[in-house]
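All protein chains but one are shown at their positions in the complex.
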Amino acid sequence: MTWTTPTTSRRTLLTGGLALGAAAALPGCAYIRDDVPVAAPLPKSAKAKIDGDLVYFNWADYLDPKVLKGFQREYGVSIIESNFDSMEGMYANIAAGNQYDVVFPIAKWVVKMRREGKLRVIDHGQLKNADQVFYSGSYFNDPWYDPRSRVSVPFTVYKTGIGWRTDKVSGMTGSWEDLWNPQGARHIFTLDDQDEALGMAALRLGYDVNTAKASHLTEMKKLLVSQKRLLRAYSSDDVNNMNGGGAWIHHMWSGDFMYLRQGLVNKPQNYDFEAPREGTPINSDAYAIPTNAQHPGTAMLFIDYLLRPENAIRNINYLYYPFPVRDAVATFTELAKEVPACDIDVKDLENPDVFRLLSTKEVQARTAAWTEVKAS
Amino acid sequence: MARAKKLERKPLVAVVVTVLFFAWLYVPIFAVALFSFNDKKSLSAFSGFSTRWYVDFFHNEALLESLRASLLIALVSAVGSLVLGTMLAFGLERVRSRRGRVVGAITLLPLVTPEIVTGVAALLVFTGAGLKLGLDTVILAEITFSIAYVTVIVRGRLASFPLEVEEAARDLGCTPWQSLRLVTLPALVPALIASGLLVFALVFDDFVLAFFTTGVDPQPLPVRIYSSIRFGVSPAINAVGTLMLLVSALLIVAALMLPRLFKSRSSSLDLITGGERR
Partner (left out) sequence: MAAEAPHAPPGVQRRRSSQHTRMWGYLLALPTVWMVTFFISSMVIVVLLSFGTTTRDGFPVFGTNSGNFSALWDEVYLRLFVRSLLYALATVALSVLIAYPVAYAIALHGGRYKNALIAAIVVPFFASYLIRMYAWKALLSDDGLLNSGLRKAGLGDGISFLNTPWAVIGGLVYGFVVFMILPVYASLERMDTSLIEAGNDLYHSPLRTFFTVTLPATRAGLYGGMLLVFLPALGDFVSAQLLGGSSTFMIGNLIQQQFVEGQNWPLGSAMTVAMMAALTVLMVVYLRATSTKAREL
């Protein structure tokens, strides 16, 4: 490698300085154009009829492949699959103009995309199985994230609680305090997820899971830092952390726990799950059709197909997450009968502990707190 | 080899460390290869032989798309950085002005900049210029990052190439371009191939730059792997890893065979390691 002579660095500095001066002359100049519309009118619903192959955009491995194959066979179309790894990634792809026919946003992202006019109305009258989720008295007739479910159809629901090894620790109290259980010292994991980790601390302190108040954040930060001497790591790979033996107490998602206990380990009786009494975040994912979808008709049929109880049941047995499809609810209750804490009742959905769409200022304040927790 | 015999007997410590090193190096790789043939989803207990994850992989359109995307990125980046890096190597080697030295220093900066910095900076410049993030932006960033490797390797070879040969060609009536094309470039072929292979391999497996500069689908393979391992990996990923290992092994073997093809004394591996300029 050749090392630079002093002349270079002087010249580089000079160039940098000039550019700096130029920028100082334009303070406040927008760096990326900020032209996202808000409160856009809702684009009209499509008719449920085949209008092409289905471009499908979901988390990886998040529906039973057999169910997908069944749709292709029955309707004679193929499914072109793409995956996202985070809600930010999903949103960025759609915002960049990529065309998908069906997407699977988390509730708070439905709020954002509906507001920006990025989702089409889904006419319930077009769905033969609509009454499986929109029956009289159903929570989803008017969920918090999508008034009257105009642009979304519920997909799964899940809660966040604590999974633990009954052969390693005892004295679990049914409170978030259990993530501080000294018996699990150095074998406790907290989810590496800003909303979940901050939400857990907020619940333990009796605050709203979405709080961004400075005084609350300071307390939550202290609380989370106090957990560090007992904590093994922050990680979202909850299934493998438990399965690998490193985790005895894990802040985890109900569906992951079900998969671990019923689908993976040899001694399920050594694993248990609790939904702490201070409150547990219950969130939901939805099906939605982007405004720029090329085959919204096929997407309508696809959603309708997934609402069929037999398909919901197959997906439940594959994913281990509950589906709020009326005639499939019993299947999950049966699956979860040894761990009823993982089950989610319809009335559980009237739950204040959902992650809401926050302003940038609030997100930044929360990120700063979470960053300090992880950095210290 | 006679030279080696005259040395002291083999230093025991070094040999032991080397053996342990190879074991350490290959244990996780064998684990990856082994569990890619596991019939269950577990990554810790091998329960039986199966090729289902390879079948899964070859039916997973998203993973295949990523593989194709990464191959494309690596290929275009290798060609692009070869062209620019070779031009630069010539310029730097033949123009010994102050300006040449400044340019030389600038091109080597990416080598001494942590990749995360390069990645962040590339993200900012692309979004600032209003480019849509995607494979194009990944390729632009990778080329920028790889030029330095080509320049270093080609320049080394160029420095050891006697300028008199080129001069002689010109005395025989060649124009400067002809002497370059007919005399110098052929002598550089092993160095070009070696640096092309190196860039291809580096870019194909590069994660950090791709992570920051990727946008719309398809995602480069390492980025896709990263997103799946955050939430627990499917053994199909092990199948991918095993296949990648095979491909890179083939590439390296190809690099080793090069000197035989070109009847040159030194291996192109020496070019990569810098052993060429002895």
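A and B label the chains in the order they appear, each numbered from 1.
Criterion: contacts are C-beta pairs under 8 Å (C-beta built on N, C-alpha and C of every residue); 3 or more make two chains touch, one makes a residue touch a chain.
The shown structure was predicted, so the numbers you read here are calculated from the model rather than taken from an experiment.
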For this session: Just name the one of B:Leu63, B:Ala78, B:Leu140 or B:Val216 that touches the chain not displayed here.
Result: B:Leu140
Exercise. In the complete assembly, which of B:Leu64, B:Val79, B:Ala187 or B:Leu245 touches the absent chain?
Worked result: B:Leu245
Exercise. Which subunit B residues would touch the chain omitted from the figure, given the whole complex?
Worked result: 1, 3-4, 6-8, 10-11, 13-15, 17-18, 21-22, 24-29, 31-32, 35, 43-44, 84-85, 87-88, 90-96, 100, 103-104, 106-107, 109-118, 120-125, 128, 140-141, 143-144, 147, 149, 152-153, 155-156, 159-160, 163, 167, 176-177, 201-202, 204-205, 207-208, 212, 221-222, 225-226, 229-230, 233, 237-238, 240-241, 244-245, 248-249, 251-253, 255-256, 267, 269-270, 272-275, 277-278
For this session: Just the residue numbers, please: which parts of subunit A touch the chain that's not shown?
Result: 1-3, 12, 15-16, 19-20, 23-24, 26-34, 36, 86, 88, 186, 190, 192, 194, 227-228, 231-234, 240, 243-246, 359-361, 363-364, 367-368, 371-372, 374-376
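Everything below uses one rule, namely that only the chains that are shown with their structure count from here on.
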Exercise. Distance from the CA centroid of subunit A to that of subunit B, rounded to the nearest Å?
Worked result: 37
Exercise. Which positions of subunit B touch subunit A when the two form their complex?
Worked result: 41-44, 60-62, 65, 98, 101-102, 104-106, 108, 111-112, 127-128, 130, 132-134, 152, 215-218, 224, 226-234
Exercise. For subunit A, which residues count as touching subunit B in their complex?
Worked result: 1-5, 7-8, 11-12, 31-33, 60-61, 80-86, 89, 92-93, 96-98, 236-240, 243-244, 264
